[in-house]
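Note that one protein chain is taken out, while the other chains of the complex remain in position.
Order of writing sets the labels: A and B. Residues in every chain begin at 1.
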Amino acid sequence: MSSMEISSLAKENLRKMFSEGKRFDYRGLLDYRDFEVTYDVSNKAEGSARVKLGKTEIVVGIKLTVGAPYPDSKDKGNLMVSGDLLPIASPRYESGPPGFNAIELPRLVDRAIRGSEMIDLKRLVIKEGEKVWTVIIDIYPINDDGNIVDAATIGVIAALKKTFLPTLDSEGNVDYETKTKNKLPLSEETAPLSFSFYKLGDSILLDPTREEEEACDSRITFGISKWEGQYMINSCQKRGEQTLNSEEIAKIMDIIPKKFEELNKKLKKFL
Amino acid sequence: MNNEINETQDYAEVDSKDVPRKIIIPGEVIVTGEDYLPGEGTRREGNSIVAIRFGLAEEMGRVVRVIPIFGAFIPRRNNVIIGRVIDITYAGWLVDIDSASNAFLSIEESPRFINRDEMDQFLAIGEVIAAKIWGIKGKGIDLTLKAKGLGKLEEGFTFRIIPSRVPRVIGREGSMVSLIKEKTGCNIIVGQNGWIWIHGPSLDAQIKARRAIEFVADKVFVSGLTEKVEKWFEEGQK
Partner (left out) sequence: MAFKRSDGRKLTELRPMIAKVGVVPNADGSALFAFGSTVAIAAVYGPRKLHPQHMQNPATGILRCNYDLLSFSVYDRKRPGPSRRSQEISKVTEWALSPALYLESFPSSVVDVQIYILQADAGTRTAGINAASMALAHAGIPMRDLICSVAVGKNDKEVIIDLTKEEEDYKEGEGSTDFAVAKLANSDEFSLLQLDGKIQPEVVSKAISMAKDACIQIYEIQKKALKDCVEGVQNE
């Protein structure tokens, strides 16, 4: 992949293509690339997964540590979502302190997970008010070919589902080398997925490649889950300077349930 | 150390037939014997010719060379490249040519007279050009638009392939790119820096041309590629 920025020519050409519903890989504007999930990226983690969405590849690891609860939520375990855009994954990523994109990715995933209440944090209390489990999710793109937020969320859900608690010895220390058979307390129903809608000109598309993503003017990302049989939006963030009108928002609301079912069904094959 | 290094690159046709080739890695002995001469991508060590690049080894008479199959673009004089304007200075345009240094297009090297007050009307930041490298000094790369077929690219689009696959896309005496032009009705410029410009009669024709080029660029090691591409067009570009 090149480090050269997209030219005005290439951008204008994509705008024309999208307005006629065309893409270089012959996908429809709302089609996702095929994805696959594998596990056991690291046997040092309590859970880990690798997701490949087209050529985008992301690894996710879950670590569990024991610590004190937050003062304002003494009856709950802690959740922390972290990660970085390591310079291995793209000529665009740079070494050094995390830039805005690196900060935004885990925050978006964090809000989707938290808002869905997929993890029952109340069941992660070891001793109320004193000791709780902290779930630390780390997300690292290995190859960024676009749409990393949606891909990362798939990876996180998969990794969480395959996470096992480590053993606690009598003094309350963690023995990481001995995993228990206890899975994380997760809700079956509410696992969220992310849907990032990208806009170029008047067209709205899903799952862009890096090339398409660079041409787009704005993105709006939704964390979606199901709650008592209904679709729920748990988080939402627009980025970019381009605006959306109410008609476009309504159109997106129409698409969401269909896409959720489609992706969720695909993901279940790997769980 | 008594090693000769030869790293010139002449972009010869890669698809030539009947020349036996094998994949070779750096440090590997390709042939042994006083008679052989080290060509591009090789060095002499004692009696042997040793590869210094990963690629396909080829013997052309006494000369042994390695044709690279991966790697970033290394600018050479007379290369036609496709670049993107990233800045305008008093004297000309700074152009990203997707290599280790930016290139410079002097106002003197534009195809016609340009008033210094109107430089951005001729070429604005973000626009793309097909240009030729006429000089390399240190890290300074100088471009010109003064030759047939060069200039600002105003329609169509650009995309990138691995630069070392460019000779394959061009084909022997331009045969491969001619075939793709003929099958799609598109105009195509292949930059040695791996950037390719396509403009055609319809969006569908342009998409088809790009996919054909990517099909060719993906094939590193096949003989009879022309027939394969013809078949690809016949069988609906799968």
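Some points to look at:
One rule holds for everything that comes next: a residue touches a chain if its C-beta (ideal position, glycine included) is under 8 Å from a C-beta of that chain, and two chains touch if they have at least 3 such contacts.
If you're wondering where the values come from, they're calculated on a predicted model, not measured in any experiment.
Every shown chain that the unseen chain touches in the whole complex is listed here: A, B. Touching the chain that is not shown, out of B:M60, B:A100 or B:A124: B:A100 (per the contact rule at the top). Within the complete assembly, residues 1, 3, 41-45, 48, 55, 57, 59, 61-63, 65, 82-84, 86-91, 95, 136, 138, 140, 142-145, 176-177, 210 of chain A touch the chain that is not shown. Think of the hidden chain as still there; on chain B it touches residues 5, 7, 23, 25-28, 41, 43, 52-55, 68-72, 74, 99-102, 138-139, 164, 218-222.
Here, only the chains that are shown with their structure count from here on.
Centre-to-centre separation between chain A and chain B, using Cα means, comes to 38 Å. Those residues of chain B lying in contact with chain A across their complex are 84, 86, 96, 98, 124, 126-128, 153-160, 194-195, 203-204, 206-207, 210-211. Interface residues of chain A, counted against chain B in their complex, comprise 1-5, 7-10, 12-14, 16-17, 20, 22, 24, 26, 211.
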